[in-house]
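Down below is the structure, laid out as structure tokens.
Omission of a single protein chain aside, the complex is shown with its protein chains in their original locations.
When the chains are written out, they are named A and B in that same order, and each has its own residue count from 1.
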Amino acid sequence: MRRLSSFLHRHPYGRLVGLLAAPVGWLVVIYLGSLALLLMAAFWDTETFTNDVVRNWNLDNFRQILEQDVYRDVALRTIAMAALVTLADAILAFPIAYYMARVARPRTREILVVAILTPLWASYLVKAFAWNAMLLDDGFISWFLGPLGLGPPGDKVGLWLTFTYFWLPFMILPIYTGLERIPSSLLEASGDLGARSLRTFWKVTLPLAFPAVVAGSIFTFSLTLGDFILPTLIANQQFMGTVIYNDRSANLPVAAAFAMVPIVVMTVYLVLARRLGAFRAL
Amino acid sequence: MSKGRWRRFRFAGLAVYVVIALLAATSCGGDDDESSGTTRESTAASTAIPGLGANLDEIKQKARSEGMVNLVIWAGYADKSWAKTFTQQTGCKVVTKDGASSDDMVDLMGSGAYDGVSASGDATLRLIARGDVAPVNFDLTPNYADVFDGLKNRSYNTVDGQGYGVPHGRGPNLLVFRKDKLPAGTDSWAPVWDGSQAGKLSIYDNPIFIADAAVYLKATQPDLEIENPYELDQKQFDAAVDLLKKQRPQIAKYWDGTTYATQVTTFKSGETTVGTTWPYQTNLMAAEKPPVPVASVKPKEGTTGWSDTWMIAKKAAHPNCTYLWMNYIISPAANAKVAEYFGEAPSNEKACALTKDKEHCNTYHATDEAWWKDVYYWDTPIADCGDDRGDVCKTYEDWKAAWTEIKG
Partner (left out) sequence: MAESPTARLLLRLGSGLTLAFIYVPLFVIAIYAFNENISQTWPIDQYTTKWFRIAWEDDEVRSALLLSLKAGLGATAIALVLGLLASLAVARYDFFGKETISFLVILPIALPGIITGLALQATILNVLSPLGISFSIWTIIIGHATFCIVVVYNNAVARLRRVAGSLEEASADLGAGSWQTFRYVTFPQMRTALLAGGLLAFALSFDEVIVTIFTSGAQQTLPIWMLTNFGRPRELPIVNVVALFVILVSIIPVWIAQRLTREATAVGGTAAAAAGARQ
């Protein structure tokens, strides 16, 4: 044990490999390997009757998703919804995150953090069916909006509300952490230099918190992009996740080909997010 | 320093090597099929399953040590009221997974994790062709003798003279409508297609619904010459898809095998006033307090329907319990219970005497073969039209692609 210890001490590279071997090995072999397996199917065909995957390499599936309008419509619809949800969550999350990080007393802060985290333990499915019930014509939302003279929200608005609801805690926490890290001395200095609170917020706080917002947006964007339960349940609409899910058994190659779209979108998003410093803010 | 840089590159290289090795291994090694064997059974498939007993006594004994059976079912087919009795009698616990649709069931059986399935006609042939299910040795399911002849040796459960399952029961897809929103004598599919109830439709969410459009066109556009709603050539198919695309904006909410409660709620609130349904939901609607004011009927144009078959997985982990279940579910007492619970016609003649409602078999036309003439059981669309048109009919793959497009 001692000899291994001193060997490792003198060979930092050896330590590094020892540390990284397990996690990287796991992720590369199990995760990337599985992804590769799935994506290989995108270049293959299905046998019509049995849905078996037949390995003749071709690009027909890509042709299909590029030619058939519905795939483009679904992709754009999903990305647009993801963007709107991210925006809504950022706006909703900021006040409470700011309050928790900079205004609330420590005791209140603790309670608020628990209050934000607890709903994450409420089952995704139960919340999904609760929103489904709430958005129906005779459901909670209509009952609530009735006195205000508003009718039940349409399918799309209902879905947007639901997504916003689901991913909100994922946006609040990174922003809270990011805001907490800003030293008070910076904000005081800004005040000392003559800026009023709004200007300080706009010029100092917001830019410093921006990476945290981007970090949170990774989750809100990605979770909306791939969800296949809520769009069908709430809005009877096809999103990228639902199309992939529906095609997965009868036509896995097409599903795999279409799955490339969210992968590419998220990879680009992650690269941009890293540039904006989001990884350090997670 | 150059040595260090070498090392770093080697590290990245190792990762790449691993990925390539994995790709190579999976490409050369096993199949990439979703089904189990590489050979497709064409003649005289064996009913033998590893671990299955040779006679009834042996099966009962082995079942006790198996202790459970994993089934894929339509929700409601294995309710506790008769599943518990089965467990008490045989020692096999019943664990179930509800299929949202036939596609779902085919997919689930492909995973190899389940022992048996209650498959509709649009799933059975696919399961058989994929080699996921084994033929049934009817000597080991004595209750099969009492099953209605009209359900035996059908094209969807018998291949090359071998039976692949025990018939569960059958039922029609019904038209359901709010009694206060539509005239009492409504007996046609027209309100679902003609736009008179636009924005209030409740429709089954599955490509197989294209057949319902075909059934309607069969009656309303005879010049299309549609005979079998599952054998549609290009012209007939396009007409059905057009009709469905026209219907799409009129749909308030889709439903499937996992959202029965939603359909009940939407009819209760009036969000939907007309649509397709199964007797299961109409029973649920009647059981509400207060009952939902709906009526259901088999329209005069005919309808699609389902005749389900219990099948056993070729690689079932609990084959003995599965055989006991297959025999149990078609036994008179259990078959009567499930027929009443779900609202369908039983498959066992003797069940008719045991239903709580003595009129059940009459209400559900269990013995009236003529009534089923215009019920087109779910079937798998294949290229072979089965008549003199040849191989020009649309396949299920086409139906799936079209459905995605219709939903938009």
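What we mean here is this: contacts are C-beta pairs under 8 Å (C-beta built on N, C-alpha and C of every residue); 3 or more make two chains touch, one makes a residue touch a chain.
Everything numeric here is computed off the predicted structure, so don't read it as measured data.
Asks: Please identify which residue in B:Lys218, B:Lys268 or B:Lys394 touches the non-displayed chain.
Replies: B:Lys268
Asks: Sort through B:Gly76, B:Gly131 or B:Gly305 and give me the one touching the missing partner chain.
Replies: Reading the full complex, the residue touching the unseen chain is B:Gly76.
Asks: Considering the whole complex, not just the chains shown, which residues of subunit A touch the missing one?
Replies: Given the touch definition above, subunit A has residues 1-2, 4-6, 8-9, 12, 15-16, 19-20, 22-24, 26-28, 30-35, 37-38, 41, 92-93, 95-96, 98-100, 102-103, 106, 110, 112-127, 129-134, 136, 138-140, 142-143, 165, 168-169, 172, 181, 183-184, 187-188, 190-191, 196-198, 200, 218-219, 222-223, 225-229, 240-241, 244-245, 248, 255-256, 259, 262-263, 266, 270, 274, 279, 282 touching the missing chain.
Asks: Considering the entire assembly, which residues of subunit B contact the chain that has been omitted?
Replies: Interface with the chain not displayed, on the subunit B side: 5, 8-9, 11-12, 25-26, 29-32, 34, 70, 75-76, 79, 95-98, 100, 110-114, 257-261, 264-265, 268-269, 284, 288-289, 292.
Following the convention adopted for this analysis, only the chains that are shown with their structure count from here on.
Asks: Hey, how far is the Cα centre of subunit A from the one of subunit B, in Å?
Replies: Taking the average C-alpha coordinate of subunit A and of subunit B, the gap between them is 35 Å.
Asks: Mind pulling up the subunit B residues that touch subunit A in the complex?
Replies: My answer: residues 4, 7, 11, 15, 18-19, 22-23, 26-27, 32-35, 40, 103-104, 106-107, 110, 125-126, 129-130, 205, 251, 253-254, 259, 262, 265-266, 268-271, 380, 382-383, 395-397, 400-401, 404-405, 407-408.
Asks: Applying the document's contact rule, which stretches of subunit A touch subunit B when the two form their complex?
Replies: 13, 17, 20, 24-25, 28-29, 32-33, 36-37, 40-41, 44, 46, 48-53, 55, 64, 68-70, 73, 132-133, 136-138, 232-233, 236, 238, 243, 246-252
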